[in-house]
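One structure follows; several queries about it will come next.
A single protein chain has been removed from this complex, and every other one stays in its place.
== subunit A ==
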Amino acid sequence: MKRSLIGRLWPNATAVVLFVVFAFPVYWMFATAFKPTGDIIAEDPVFFPTDATLEHFKEAVNADHFWTLVGNSVTVTVVSVLLSLVIALLASFALARMRFKGRRGFILTFMIAQMAPWEVMVIAIYMIVRDADLLNSLVSLTFFYMVMVLPFTILTLRGYVAAVPKELEESAMVDGCTRTQAFTKVIFPLLAPGLMATSLFGFITAWNEFPMVLILNKNAEAQTLPLWLSSFQTTFGDDWGATMAAASLFAVPILILFVFLQRKAVSGLVSGAVKG
């Protein structure tokens, strides 16, 4: 009796400790952002802010170019992820469903492409973009981000496509659909969770990208939020209230997106990874 009580207690106790460990940094970011400066530099940290202030957020929002950069980040992220989804969907269908010469070679190509250390190729990329006269533009960023997330998108979507039973497609074709129709009417709706999962990771990657925009877009108005956040911190130094407000503004869109899409993302990822 006693044993089973302990047996039931320790997982729950561990879970509580883990919850605190994982959630605390996020909580601390928001808490600091809303705290008056006096509370931030108190000798004993104020864990539950009582008088919240929006002062730090005002400071962050009024920083140079903030809204332009928000627009840039959103545009680059959304366009690059949508483009990569369309391209990846075509490719993943071929890789999951068709038998053809060189199939393994293609899969290996994308696996290796997934490992591409973009950070270390920035010099070459800088020269290519410069020669194409596209420095300080969002176009080059968008295309590079698209290819950055493409291999992961293809390989994961391929798992989702493979997880859809072949019979569904075949019976649709027996019923008179062409292969394209079978795909758009039967397979595509079933892929919705997969598309969400993969786009989620694409969003995070593109939203976060930092070294490339650092090199390619020196012009302040052509930059994106990660640069703003890192330079914000340099400019504002030890003003942790403003810095945490800036970090919160940067993190919130992804946090919201993630909490909404997470469940679908996970179920899909698993069906993709655990096959065979």
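What we mean here is this: contacts are C-beta pairs under 8 Å (C-beta built on N, C-alpha and C of every residue); 3 or more make two chains touch, one makes a residue touch a chain; residues count from 1.
The working rule: contacts and distances are computed from a predicted model.
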| item | value |
| --- | --- |
| Absent chain [UniProt protein name; select from "Inner-membrane translocator", "L(+)-tartrate dehydratase subunit alpha", "Sugar ABC transporter permease" or "Nickel-dependent hydrogenase large subunit"] | "Sugar ABC transporter permease" |
| Selected residue (touches chain absent from view) among A:Thr53, A:Thr75, A:Gln114 or A:Asn136 | A:Gln114 |
| In subunit A, positions touching the absent partner | 11-12, 14-16, 18-23, 25-26, 28-29, 32, 40-42, 44-45, 87-88, 90-91, 93-95, 98-101, 103-104, 106-117, 119-125, 127-128, 143-144, 146-147, 150-151, 154, 165-167, 170, 173, 179, 204, 207-208, 210-211, 215, 226, 229-230, 233, 238, 240, 243-244, 246-248, 250-251, 254-255, 257-259, 262, 266-267, 269-271, 273-276 |
